[in-house]
Every structure is written in C-alpha cells, then in structure tokens.
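Quick one: this structure, given as structure tokens, is what I'll be asking you about.
One chain of protein is taken out of this complex; the other chains stay put.
So that you can tell them apart, the chains are marked A, B and C in the order they are listed, and the count of residues begins at 1 in each.
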Amino acid sequence: MRYPIPSKIVEITSATAVGHSIWLAPKEPWPSAPTPGQFAMVWLPRPPDGYKPEVCNTVPMSIAGWDNGKVRITIKNLGPTSKALLACQCGDWLGLTGPLGHGFSLDCQHPLLMGGGVGAPPLLYLAQTFAAQGIKPITLLGGTTENEIFHHDEFPGTVELATDDGSAGHHGRVTELLAESSPDRLYSCGPEPMLVNGLQWALRHQVAAELCLERYMACGIGLCGICSLDQDLVCQDGPVFSSERLADSREFGTLLREAGGRVRQLSD
Amino acid sequence: MRYPIPSKIVEITSATAVGHSIWLAPKEPWPSAPTPGQFAMVWLPRPPDGYKPEVCNTVPMSIAGWDNGKVRITIKNLGPTSKALLACQCGDWLGLTGPLGHGFSLDCQHPLLMGGGVGAPPLLYLAQTFAAQGIKPITLLGGTTENEIFHHDEFPGTVELATDDGSAGHHGRVTELLAESSPDRLYSCGPEPMLVNGLQWALRHQVAAELCLERYMACGIGLCGICSLDQDLVCQDGPVFSSERLADSREFGTLLREAGGRVRQLSD
Amino acid sequence: MANLRITLAGLDLDNPIMLASGILDSTPGILQRMAETGAGALITKSISLKPRPGYPGPTTVEIAPGTWINAMGLPNPGLEEFLNEFPLTTLSVPVIPNLVADTPDEFAKLAAGVAAAGAKIAEINLSCPHPKAAYGGSLTAQDPEAAAAVVAATTKHLPVIAKLTPNVADIGTVAVACARAGAAAISAINTLAALDVDPELERPLLGNGFGGLSGVAIRPIGLRKVLEIVQALNHANFDTPVIGMGGISSAEDVVRYLLCGAHSVQIGTSLTGDPEHMSAITRGLAEWMDRKGYRELADFRGRILEWFS
Partner (left out) sequence: MANLRITLAGLDLDNPIMLASGILDSTPGILQRMAETGAGALITKSISLKPRPGYPGPTTVEIAPGTWINAMGLPNPGLEEFLNEFPLTTLSVPVIPNLVADTPDEFAKLAAGVAAAGAKIAEINLSCPHPKAAYGGSLTAQDPEAAAAVVAATTKHLPVIAKLTPNVADIGTVAVACARAGAAAISAINTLAALDVDPELERPLLGNGFGGLSGVAIRPIGLRKVLEIVQALNHANFDTPVIGMGGISSAEDVVRYLLCGAHSVQIGTSLTGDPEHMSAITRGLAEWMDRKGYRELADFRGRILEWFS
C-alpha cells in the first residue's frame, strides 16, 4: 500500500552550509532494503515552530542510506518545504511513502560515480552498497564551494572534488574530471546540465551510463503523469534511466515541468 | 473473500425419490479440499424454465463430496428453492460460497456414523475421507422408506439401514441400532430429535460425539447472528459441535429460529 | 490508565465503542456473547412493528477484502416477540434497540413499546423508505423535514439517536434538523447505496438486487460525513453528541473517528466471523491513549477540526 508511513527523526547528521542529513525510523519498517537510486515521498505533516502551515507538503527525496530499517535522507535548502524540513528536530514525525521508482543496477566491477548538489545522497548509498560487495567505486563530486558538497567525507573508495571557487579539489566543473577515467559504467545524479555532459561523455567513450533524474512529482507513484519524460514516468520507470534510453530523449536536457504541468525550458 | 463463485453443474447422480446429488465445477476452484461437515451457501441465481424468479435464493448445503476441485452437494426437495435446484440441468450455473464453518475432527480409529435425511450427504464425504485414510467406518442410516435414504449404496465400510416402514434394514428408528456398537466416536447428522437421542446415548455410554446441526442461516459467514445456538454461531463455530458443548445447551433440541429470527419450539 | 467512560443521554457507558445494528445482534444468545466482549453498548438489529423474514439470498457478499455489500431486508421477529425475548435491561452492558418503520406514527409506537419495556434510549434507523409518496424510492434521512418528524414523534417516549444515511449531498443539514427536533445523539453512517453484478451470471449479486456498502472501504466516507455533521452542529450551536461509524476495524480507526469529533463509535462489518475482535479494539484504544499520554477521550477528540477552520 502506497501510504505515508509515520516516521520519526532519530538522528541528524553531516551538516553542510546548505542542508543536512536525517535518519528516520518508520513505524512500520519497509520489508527490505531499498535499491540505491530509489526515492521516497517525504511528507512534512506539521509546520515546525515558527513556520506557517503552508510549508506542509510532500517532496521526493533520494534514499541516502539504510540501516536495518532506518532510512536516511539528505535535505538541501531549496525552498519553503525543504527549509522547514531542515528546521525539524529529533523526535519529530515525518511521513515516508516508499521506496519508490527504479534504482541503479549493481552489476559492475569498476563503477564511476559523478554527482553534484542533491545528486550526492543517492550516490553515497550506491557507493556504500558497492563497498559492502567488496567493490571500490571512484566518486567525483562537484559544487559551488567545498562546504556545500554533501557527504564528500563519507564516500567509501576514492573521492575527487571539483568546486566552482576552487575551495577544494579541481577548480572547475566536475564533468572535467571525467577525462581521466575509464570505468565499466558511469552512475550520475545531479543538475541536469551536468547529466547532459555526463551522457555525452559516456556516449562518446562508449561507456554504459545510468543517470538519476529529477522531475516535478505530484504523486510519486505513477498515477498522475506529471513527471513524464517523453513517454516515460520518471517516478515509476525512473528516476534512473540508461544512457541508451536518454540518448533518444526529446525532453532530457531541454524541457521540464513545474507544478500544474507548465513547461519550463532548461537553459544550458 | 466470501463471494458466491459461479459454479457449473457438471454431473447429476444418485437419485432417490426425494432428491438427487450434483457435482459442481467452481470457476475459481477452492484452494484445498474442504473438511467433511463443512458446508456451502448454494445460490440459485436464475429460475429454471417454468419456475418463478421468487425461487432464487441461497440455502446452506453440506459438502457431500470433493473430487479435485469439483464439489458435490445432495439436494432434498424440502421447499421452493430446493425443488428448483432439483430442476436444474447439467450446464446450468449456480453460485457457491464456501467452504464455510467448522467440520468434523478426523482423529478416530473406529468411527460410527449415524445419519438421517440430509444428514447422509456430509457423512458420505466423512466416510470417504476416513476410507482414504485406511479407516473403515460403520454407518447407520435412517429414513421413512428405502428409496428416500440418500447414498446408502455409496458408503465405504459397513452400512446398516433403518426404515420407518421396514422396507429395508431394521424396522424402526435408526437410533435403535446404536445399542450394538462401541465406537471411539459417534459422528451424526440429521433431524434434531435423532441428534438428541444420539447425544443422550453417547453421554450415557461415555462415547465422544460430534453432531452436525442445522439452523436457519441468512448469511452463513458469521455476520448476522441469526443462526445462533445459545451464544455460538452455527455457521461459524459449527455446524459440527462436540457432545460436551451440546450437553450444556439450553437451545439444542428445544428451540430454533425461522427467517427473521422468530422462535420455533422443537417438539420431540 | 486511560479513562474510556462516556455518558450518552444520561446513560453511563464503560467505553465509547458500541456494536452497530444488524451485525451479530439478531438473537438474545449472540447479544449476550457480544456483551461479554466488552463493548460499551449493544445496538440491536432494526425492529419493526410486524415480523419481517428478510430478503432472499445472497444477503451479504464480500466484494473486496473487508468490504461488503448486503441486503438483509431488515429481518426481525417484530416488536412483540422482540420485547418478549430480548434482554433489554438484564445484560452487563446497555442494550439499545434500533427501530425501523415507514411513518412517524409507527416509529412512535415502537418507541413507546421499547420505553415501556425499560429501554433508556433507542436508535432510529432513518435509512428507511420515505413516507411521502412524492419521494418515490428515497429515504427518510434524505429529507431533513421527514427525519425531524420521526425524531419529534419518538423522542416523546425516550431519548433517541437519529441514524443517518450518507446518501445525501449535505448530511449536516439533516443532522441539524434532527438535533433541533430533539435528537439526543446523531449516528452515522449507515451503508452507501450500492449494486454489484456478477459478470458470469449476468445478474445482480444480491437476492434483492440493490444493497448497501459497508466495511473498510467506506471509512473515508464515514469520517468525512462525521466531520461534516460535527461542523454543522457546532455552527448551529448544538452540542449533540455524534456517534461515528463506517469501516472501523481497529483501535486506530476508532481514534480516527474520535479525532474527527465523534463522541463515540459503532462497529459492524469488521466483526464478521470474529465477534471477539471487539475486545481487541477496545483494549487497543486504551493502549493507544496510554502510549500517547491521553487520560480522557476529550484530550484528543475533535483535534482534526482545527485543520478545517
């Protein structure tokens, strides 16, 4: 049943300048571990002290970790609801509908992970899952500045950073770090322009790639259709798509929709 | 789900002067064999040719046999619905909700079965189930006259008859045949006065007994309460009850209810 | 320990969870059994002046897990045999007769009868055919005036709970009309008008054709109607208690109704085949309150209303 299970915030960790990570304990635990790349609809059911009721809403959030039934998500301050979620305390209740969507495939010996912004959380859970299988991933993480990059000190395996201001790692875009690598598969999540670059690189170098996308989601469970990418539903058929699939897409990298379905063109 | 499964009449067998037996093939077969003593609510969904729509109704009927998903019931002409059921042809559809209720226990080495009227059908299925386990039951069957006794030629093991007119077997009541026997357990189904005699005999001789009762049933599934015997529901806690339970009963042998719940006293 | 006691029209009940009319209540024996499950009160099957045998079967069909349609046809032995046989005053919990009739006069006769036999309160089933010819196949509780007329006629004899049908556009207006006419409480919801069809047999699934929907699936409809009634009564300045029902199958469901402002609840369909489930629900409510730190029902009753103001 696709129902928001009341889930208590049991731990708040790994703060950056733009958000932090929380661990949630659902009242009725999910039956098995989610696949990295899957997400949950996270419901803020009551405004935290000092916030208006209008901040209450559901937002899709990637699963950033899993520990025996506890679910981790990492929240970036992007707008009213995420800001209010960041104001919640340990002991507060949220709602969690999930796990939802299709995640990453795990049959890979030399994975390369590339993330930016709120793309880092699902990649962290992916990296940890690989590590638990004895596979050491290489991870490239990008951001405006060092203390806005989520989880960079938590990834198992090798991590390389890229920052716009040069505060850490490569001074420039994270996609510029791709040049030096030759993985079995590229796993990427982050801003769509980054994904577009990643896809082009993967196609050029004939590396299989799996990209985790974001689209506006109203239901998250394949009912309304608003999250569609061409004819696919990002909430149901994605959010992870293969490079083959995306190579043909009319909408990937060019068009997305806001609440209500109004089109917004993606400028590069 | 307690739902009348459309079931096709595939065979009509073993006629007596007062009714016959039919085999039904449910569209969605019951998942496993019913326990002898269990029953089904049998629905006549359309009047046979020449009958009025008012004959359509559901009536509880004992399960008289089971053959790989096919269900046997034996119908006696007792009133409008049973008469119309007897007018149905092979290929006609009935509805079958079941199996319902609690049946007989089967842990017995020397079972004695005693039946009369429409008590014979569930005992036939019980006898066949014992025989399949290598146990030979002794069966006593009673009736007004020989060709009104159901199934007497079908029982495995020993069968003794009793008829009011002496047309077959003992000339007299079937309960008079009890005197000669010393079973592990008595299994009985039939008219309530016969059951009362059977119970008294069993209590007197300290023989465990299980009696299968009839009460008016409107739902058959423990919803309405109309079938109650004291505080028990015959459709749910019965129709098979132990001698211990019935020994204490205020209502067994004395009182039953008609449609709507009006009380009818049982005269002996 | 949580205190579950409530008062209903002067009657003290151990807890706010009652047996709904028509389920496991059609004989004295089964009523006795239900009394032992710890229900706060027992509503009887609807009783009419004359005996009614009920409709032909199928009378009850499960159309999705825990969701049923039924058309029993209000089977009952009639007022006289009911009064002779049923324990109105001798059980360990209050027994509340439920009455059904076609006209206010007949309702009044029933009310007088059960009052004389010692009933302290009665529930009137207003989901009965509308007495005025003009209304054709409609129900009394679909017309606020007709419903109020029945309340007025019966409440002379004893306090009454007006039981409403959800098959209306605006249940609040009907509830207010009943309260104004003197109803001691409002109960809702009765079943939803329904029909199901067997595609193989190509005929209606119930002997009566039409029937009513009950069980788990109607809970969100019952909750909505109860909230609408509570809001309408508040708005009209009545503090008439509202007894909520429809699809309750757990202590959490009871909580849902109480949060919507219900004073107490009734449980029907979910007891099918498991009368003792009533005890588990009552226990569960006390446990829930203990866990939440609530000592009285009033500590959380109606908390949902703040979301709709």
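In the analysis below, contacts are C-beta pairs under 8 Å (C-beta built on N, C-alpha and C of every residue); 3 or more make two chains touch, one makes a residue touch a chain.
All values reported here derive from a predicted model rather than from experimental measurement.
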Item to complete: Report, in label order, the displayed chains that the undisplayed chain touches.
Response: A, C
Discussion item. So one chain is hidden, and I want to know which residue out of C:194, C:233, C:271 or C:297 touches that hidden chain in the complete assembly.
Written reply: C:194
Worksheet item: In the complete assembly, which of C:79, C:148 or C:304 touches the absent chain?
Response: C:304
Fill in: Residue, one of C:3, C:138 or C:234, that touches the chain absent here
C:138
Worksheet item: In the complete assembly, which of C:49, C:91, C:117 or C:221 touches the absent chain?
Response: C:221
Worksheet item: Hey, which chain C residues sit against the chain that's not shown?
Response: 63-67, 69, 138-139, 142, 167-170, 192-197, 199, 202-204, 209-211, 213, 216-221, 223-224, 227, 252-253, 255-256, 259-260, 288, 300, 303-304, 307-308
Worksheet item: If you put the missing chain back, which residues of chain A would it touch?
Response: 1-4, 6, 27, 41, 43, 45-46, 54, 56-59, 93, 95, 97, 218-219, 221-226, 228-233, 236, 251, 257-263
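Convention: only the chains that are shown with their structure count from here on.
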Item to complete: Moving only from a chain to one it touches, give the least number of moves from chain B to chain C.
Response: 1
Worksheet item: Could you name the chain whose CA centroid falls nearest to the centroid of all protein CA atoms?
Response: C
Discussion item. Which chain has its C-alpha centroid farthest away from the centroid of chain B?
Written reply: A
Worksheet entry | Distance between the centres, which are taken as Cα means, of chain C and chain B, whole angstrom | 36
Response to the item:
Expressed in whole Å, how far the mean CA point of chain A lies from that of chain B is 64
